[in-house]
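Missing here: one protein chain of the complex. Every other protein chain is in place.
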């Protein structure tokens, strides 16, 4: 197999871009490299990636980065100081807490929300969609009817009602958002499944005696992954906004935890005089969800060049 | 003879198809609505460990608790409870609000027009501005204009609306004093003005009360434009995408070969084709604004369903919360189905003929 190729020393780039990969590993890496080349040609997508990486780093190193305690403020000396006063770069809130430190620690909550929602909703949608698409018949009809019913619900209001019943708190907010966000994934996974269901390679695997379970898990689901990743990334922004909205209404993370939406809510009372208290967390939310949107757009263009620029 | 026979046959086939479509439509409507009821039922009666306590509070006397328990049928199996629940909802019994002590349905009838007016205002702005922007971006693809439209859309997708609302309030009310204080109408007019349709802007204009109309406008313009921006971000992005798909079609080349002006090709041919999926987008965005107004209404003290729900949340008034959820949910379902119907009528290829 490898004769004729092993003699000439090839650069890593050539190895990756080879149109005759000699191992599955090389083919995979080569494909990933192609995607990366397309992705990195898009400056906005890179900016999005940068924002998200920054968010992750800030969340990891929050304890090191934050100059002050996010929860315990200096009520006597540092109430409602404007940005740039002393070492309070973004000012302080009504409890005398450094807003920058709270934002830095809040990034952990934001990341936890999007991460957990994605971990709950995406596999659920993927499972429902692939099973419905592969099984067909009444299983498909029933599962898709349920999906469509959930699709036709107002997400935010339903999440509100869920949290109202379960009680406020960030765990319940995550659960409520996850419950309302799986249907689009199911629809998408089903469409992809229908696309590959009758293809020859599936027939071949079936002839080799693979069980339906194995076919769906090993041969159908991987086909849905790239569109799922794109879709989930694009949804992250919406998830952040919903979570912040719930926080703003006092249904998400409870005080004194530095959740960005709740921070806006607490700054609302001072909006006319101490504008920075509510403004700073909003900028953080805007940047992060912008980052996810840019990243998602870039991923979609890189993974599916046909749709590029749409 | 053969001609008439075949037309009769075609007519029969056509009426069967229409019957089938109506049947499908009803199945979708009924199952979706049952689903919504199941979810609200689940939230209201199943999640709380003791719904009676949730309604009466833990200081209620034991006799009252037992009475309410029997009244609510909580000793029955759950599916019977669900049937009772459906019957109650269908007969318009949404329960009583603890906060206002009114029947929830009465409350909602009072607040719904405000939400409707706001969402309609926003959708109108989103459509009137969003479609031309999207068309422009598609026609001037990859130019600075396209990038600018894309940026406007991206920010609209990414911005927390309640935060933007606060900032706008700070700027336009606090600093510039261009718009009115939060609320729907100035207190001075609240008792002298008698609305007909409950859509205040329309009512004031109909009655030629120009000072009232101006005041109502000064109240609605900021929240309305904010919702309009959210809707515009979505509509312009989808318009651009649909237009690009259509611009690549052969009929556009044919239209150019006929010697039509670019303007006519864009607006009469391409947009007319893009309009088919766009109607769905607009209906969905309208539905989105009906629910999205929850946050905006809270910031602007706009007395609509959203504010009603959030106020009830503060006092754990579940009947009111679920009533509001049901109403928004119904409007959502109705608009979803309406968009489906419109799609079928607008596209001659799917039209039942």
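Labels A and B are assigned to the chains in the order they are written; within every chain, residues are numbered from 1.
Heads up, the rule we're going with is that a contact is a pair of C-beta atoms (placed from the backbone, for glycine too) under 8 Å apart; a residue touches a chain by one contact, two chains touch by 3 or more.
The rule is short, and it goes like this: contacts and distances are computed from a predicted model.
Trainee: With one chain of the assembly withheld, which option in "Peptide ABC transporter ATP-binding protein", "RNA polymerase sigma factor", "NADH-quinone oxidoreductase subunit L" or "Acyl-CoA/acyl-ACP dehydrogenase" matches that chain's UniProt protein name?
Mentor: Per the UniProt record, that chain is "Peptide ABC transporter ATP-binding protein".
Trainee: Which visible chains touch the chain that is not shown?
Mentor: Its contacts among the visible chains are B.
Trainee: In the full complex, which of B:13, B:254 or B:341 touches the chain missing from this view?
Mentor: B:254
Trainee: So which of B:59, B:208 or B:349 would be touching the chain we can't see?
Mentor: Of the listed residues, the one touching the omitted chain is B:349.
Trainee: Decide which residue listed in B:97, B:158, B:273 or B:325 touches the omitted chain of the complex.
Mentor: B:273
Trainee: Could you list which residues of subunit B touch the chain missing from the display?
Mentor: Looking at subunit B, the ones touching the missing chain are residues 249-251, 253-261, 264, 269, 272-273, 276, 346-349.
One rule holds for everything that comes next: only the chains that are shown with their structure count from here on.
Trainee: Which whole number of Å gives the spacing of the CA centres of subunit A and subunit B?
Mentor: Spacing between the chain centres: roughly 26 Å.
Trainee: Help me check something: in the complex, which residues belonging to subunit B touch subunit A?
Mentor: So the residues of subunit B touching subunit A come out as 28, 31-32, 35-36, 39-40, 43-44, 47-48, 141-142, 154-155, 157-164, 166-167, 169-170, 174, 240-241, 244-245, 287, 290-292, 294-295, 298-299, 309-310, 313-314, 316, 318, 321-322, 324-325, 328-329, 332-333, 336.
Trainee: Contact residues on subunit A for subunit B in the complex?
Mentor: Touch list, subunit A to subunit B: 145-146, 148-150, 152-158, 160-162, 164-166, 237-238, 241, 244-245, 248-251, 261, 264, 268, 271-272, 275, 278-279, 281-282, 285-286, 289-290, 292-294, 309-310.
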